[in-house]
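A single protein chain has been removed from this complex, and every other one stays in its place.
Read from first to last, the chains carry the letters A, B and C; within each, the first residue is number 1.
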Amino acid sequence: MTEAVRAGDGGVLGERGELALHPPASYLEEGFTIRSWLTTRDHKRIAILYALSITLFFFIGGAAATLIRIELATPNGDLVSADTYNKLFTMHGVIMVWFFLIPSIPATLGNFLVPLMIGARDLAFPRLNLASWYIYVAGASFTVAAMILGGVDTGWTFYAPFSTLYSNTHVVWVLAGVFVVGFSSILTGLNFIVTIHTMRAPGLTWFRLPLFVWAQYATSAILVLATPVLAMTLVLVAVERLGGIGIFDPALGGDPLLFQHLFWFYSHPAVYIMVLPAMGVVSEIVACFARNPVFGYRTMAYAIIAIAMLGFLVWGHHMFVSGQSLYAGTVFSLLSFFVALPSAIKVFNWTATLWHGRITYEAPMLYALGFVGLFTIGGMTGLILAVLALDVHLTDTYFVVAHFHYIMVGGAVSAYLGGIHFWWPKITGRLYSDRWARFAAILLFFGFNATFFPQYLLGIAGMPRRYHEYAPEFQTLNVLSSGGAVLLALGYLLPLVYLSWSLVRGARAPANPWDATGLEWRTASPPPKRNFAAVPVVEGPPYAYRPSPAGIVRAREGTA
Amino acid sequence: MSALALPPEASTIAAHVDHLLYAVVGVTAAVTLAIFATIIAFAIRYRAGSAAPRAEDVPAAQARARRRVEAAWTLVPLALFVAAFAWGARVYVERALPPSDATQLFVVAKQWTWKLQHPGGQREIDELHVARGQPVELVMTSEDVIHSFYVPAFRLKQDVLPGRYTQMWFTATETGRFHLFCAEYCGTDHSRMRGDIVVMEPEDFARWLEGHRGASGMAAQGEVLFREYGCSGCHATQPSAQPGANASVHAPSLAGLYGRPVPLADGSVVKADERYLRDSILLPDKEVAAGYEAIMPSFAGRIGEDEILELIVYIESLSDTKGRPQ
Amino acid sequence: MKTAGAQALSTVRTAATRPRTARRPRVAEQFETAVQQRAAATLGMWVFIATETLFFGALFFAYAIARIQAPDDFAQASRHTNLVLGTANTAILLSSSLFMALSVRAAALGTRQAAVGFLVITAALGLSFTGVKLAEYALDYREHLVPLVDFAFDPRHARGALVFFGLYFATTGLHLVHLSIGIALVLGLAWRLLARRPGASAEHVAIAGLYWHFVDIVWIFLYPCLYLVSRA
Partner (left out) sequence: MRGDRVSAYVWTWLGLLALLAASCASSFVPLGRLNAFVNVGIALAKALLVALVFMHLRRDRPIVRLVAVAGLAWLALLFGLSLADFLTRGP
């Protein structure tokens, strides 16, 4: 065995593993002009470009959500017209799904961390990576153009024949936007798959990979295999809308359920595109702050792959009352239970990772624990929806709305924020105020539950989704939900403030502020352009938090 | 409102759905709380600096623990899942198969109203009167986009598609007014596409039917259309009678057709149900009956959805297997 | 077990000592070796092909469902496609694949001239395919088979035939776009090989070859779906 490196020393590996006193310039100092950013091929800088873009869209989509919640405070449509309301929820869905959630963790944290975690200098195709971002921007432009032209009222699901024949809004612009942004996802996925396959550092075997990398790998596979189907489906919608070729509209000889099959073939796995990376982030954080190896590491890795694959077999559970055949509905219900199993196992394993730990509760850990709680509720209610007879009553009601917000917002967004807080020192080289961050995490947790838990009850009571006006008996729960949304909105603004503040006034971050394992912590914060001064060689399993030498625990308490 | 904010339970199937719901929510809630309790217990007991004993070698301790728990927490959920699936599927199938004595009612959805028609010819808009205790089967179609017929109090929902019929059935158990919602987003006034299901005692319902009787029943109206559209020129409607006036045309007789298997020209056999009759009117070349030529003109674009339904009810009335009162 | 509370690691090789031999293909900064670079490029192209498989596959699926809905209309419509031109074009494309494969082989063996020659033949065959296809479009136009522009068909089968020809133009058009990209790629590569420019190695020819063959495979499936629905 060669020389081992001590973690938590705050030092940086030099050319031959010695601690360098004068580390090379960080990637942030490689150029300061706008041009240097817009022409960069550095995966870390591209991650920052993505982070800025998706943050912008997160707040646009959030503004739409805020208006929706205000409108729903009363049963009558008194704030906006029915058409405006329909355009608002369409915009909210389209933006949050394709311009925030799908790229959120992969394109920002994934882009930044995958090469660092596997000890590579960059992704396999850096130019393609930059191209992905430009494609994202192009797709975003089409979508913004549709908004400026007057919006779209089809809902993010674009169900035919409403989208192909009956909607009088700028559907084709949004189709173009989503079509284009799909290729951004595909190219990111392609880049990750090739990178993880061919560029791992010496000794970094598959079962030494951090679970975050496993999750990115599985997500990439979904991106590459599902997104093209969506792309073609959107083309066919446009062909029918513009050319009158009857693919989906029965009046022209098409079949509207064909659209739903094609759409959900992508859009159900898309849920796993959003939540698998979140699971990866949470595994990293829970292990680090419990100071324990992830319980059942191999099982966790297999579960990620199982979810990615089984996720492709269950799309028909969105169609139990659609007119799909009885036989198909039954098959899809059974398969849906199977995909729940690996998810359940993951929750059990995160819980068990806490066992015998030495847990501390910095902000990232609070977000991660929030994820586990909210994801569990979202997953359990997903099981309820997989039960055929219950889905008949609950589908297309607020129960479904609450369910997928628990998974996508309570789950994916919590994990995204947790990940941002966890790796913020690495990305920016600055420390933020842990006190404010913990306050925001707790506020978001309660705000989220206040907003979305009442929606489960609304769904059970029978309130359909996408309703601009509703029966008066639903008002109490709607007011509760809207009240919670105020807390939630405040909670999302807080990180924007204190994280920005840290960029100006935050203390300089050491290379490894959390005493975490993983190669990304073995280089400076922020890392130099080429990530590592020397190619690291890995000689042991991941998450080697135990046995924990006393020195490291002391060092942690010193930095706290 | 009952526990869980459920709406009133007003159909036979609603009770079955609610039992299932209570069971599934009960089990998932119990498991969720157990997980949360464990997380909180571990979070407190194993906080940094606590005196709780820890294993010397945590990876080894984890490996030992896994052998004890992993099989259990994989197999127990799996068993629960299969049970939930089977129970849910049973009620789902029950929902799909109407009893043979169900009265057929007809629903045509259109942005943004529900048009409903009783076999006796009574028409209603955004309101449907039914009798308590009488099984009702809805035959539904849409004139434009996809809608969804949702009655929370019955725990039933079925998408209503253009270009084909979807079915749903229920037996109301409580009298009163219950919400009817459109549950599939259908455009501007989707949220106003609401109505009421009015469940009445059978004798009140009979009075209501009497008071709203139209000029004639659906079958009779269909018979008029059958002549107006010229169908009677070619198709016979009496079992042993001569073909229609236009005797030179060789067309299948419609007497006793409904519900029977029909051999097709391409060798396959289909059941003469609502779908087949509808497609034969609109797309006559699609499934040509064996022994006949594909000479019937298509009526697509010339005939409304409610007229097709009346024609179908008329053709049904020519059959013994499911004759309808006129 | 390591004593350090971290994923055990050490460093042996440094950037300075990374093997940078005098091999011809340049190794980009992010890669360690030319072998790694080639593995990445090949795998990348195959992942791209997998994506494209699903992209075209969804279109084939829509075709399949539409055909199940209106089998007779599709049969009638298919008889109006030009079987002679379609079959000839298939043969042209299959032959182009032969020359593409020969070019990849020649490039791998280092016979530059042969590689360039085969590439040019490949591109020429691709261009003739394009020419025939465009001529066929012109004939389709004359027979009033172009939806949106000029479409007239036996009214008994017009509904399904419109869908058929909509899909016909969508699929062949999309294929033609892919083929045109392939032709540009192949010609560019031939020129750079000839001029001994950077960015043209045996590896590049091999990657372009994979793409070319994939576009060929798409046509292999389009041919029976469009031309051979019913000729009996």
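In this section, contacts are C-beta pairs under 8 Å (C-beta built on N, C-alpha and C of every residue); 3 or more make two chains touch, one makes a residue touch a chain.
Small disclaimer: the values here were computed from a predicted structure and weren't measured.
K.L.:
Considering the complete complex, identify which of A:Ala251, A:Ile305, A:Ala328 or A:Leu431 is in touch with the unshown chain.
P.N.:
A:Ala328
K.L.:
So one chain is hidden, and I want to know which residue out of C:Asn82, C:Ser97 or C:Ser201 touches that hidden chain in the complete assembly.
P.N.:
Reading the full complex, the residue touching the unseen chain is C:Ser97.
K.L.:
For review purposes, identify every residue of chain A that touches the missing chain, sorted by number.
P.N.:
197, 221, 225, 229, 255, 257-258, 261-262, 265, 312-313, 315-316, 319, 324-328, 331-332
K.L.:
Suppose we count only contacts with the excluded chain; which residues of chain C make the list?
P.N.:
Here the touching residues of chain C are 39, 42-43, 46-47, 49-54, 57-58, 61, 64-65, 68, 83, 87, 90-91, 94-95, 97-98, 100-102, 104-105, 108-109, 206, 209-210, 213-214, 216-217, 220-221, 223-225, 227-232.
We take it that only the chains that are shown with their structure count from here on.
K.L.:
Going by the touch criterion at the top, tell me which pair is linked by more C-beta contacts: A-B or B-C.
P.N.:
The comparison resolves to A-B.
K.L.:
Take the average of all CA coordinates in chain A, do the same for chain C, and state the distance between these two points in whole angstrom.
P.N.:
About 33 Å, centre to centre.
K.L.:
With chain centres defined as C-alpha means, what is the inter-centre distance between chain A and chain B in Å?
P.N.:
Their C-alpha centroids are separated by 37 Å.
K.L.:
How big is the gap, in whole Å, between where the Cα atoms of chain B centre and where those of chain C centre?
P.N.:
46
K.L.:
Hey, what residues on chain A touch two or more of the other chains?
P.N.:
545-547
K.L.:
At least two other chains touched by the same residue of chain B: list those residues.
P.N.:
none
K.L.:
Using the touch definition up top, name the residues of chain A that touch chain B in the complex.
P.N.:
77, 82-83, 86, 153, 155, 157, 159, 161-162, 166-167, 249-251, 256-257, 290-293, 295-296, 299, 320-323, 326, 329-330, 333-334, 337-338, 340-341, 344-345, 347-348, 351-352, 354-361, 369, 372-373, 376-377, 380-381, 383-384, 386-393, 395-397, 457-458, 460-462, 464-471, 473, 477, 545-547
K.L.:
In their complex, what parts of chain B are in touch with chain C?
P.N.:
It comes out as residues 283, 285-286, 294.
K.L.:
List the residues on chain B that touch chain A in their complex, please.
P.N.:
Checking each residue of chain B against chain A gives 1, 4-7, 16-17, 20-21, 24-25, 28-29, 31-32, 35-36, 38-39, 42-43, 46-49, 54-59, 61-62, 65-66, 69-70, 73-74, 77-78, 81-82, 84-85, 87-96, 111, 144-146, 148, 150, 152-153, 155-159, 161-164, 166, 179, 181-192, 194.
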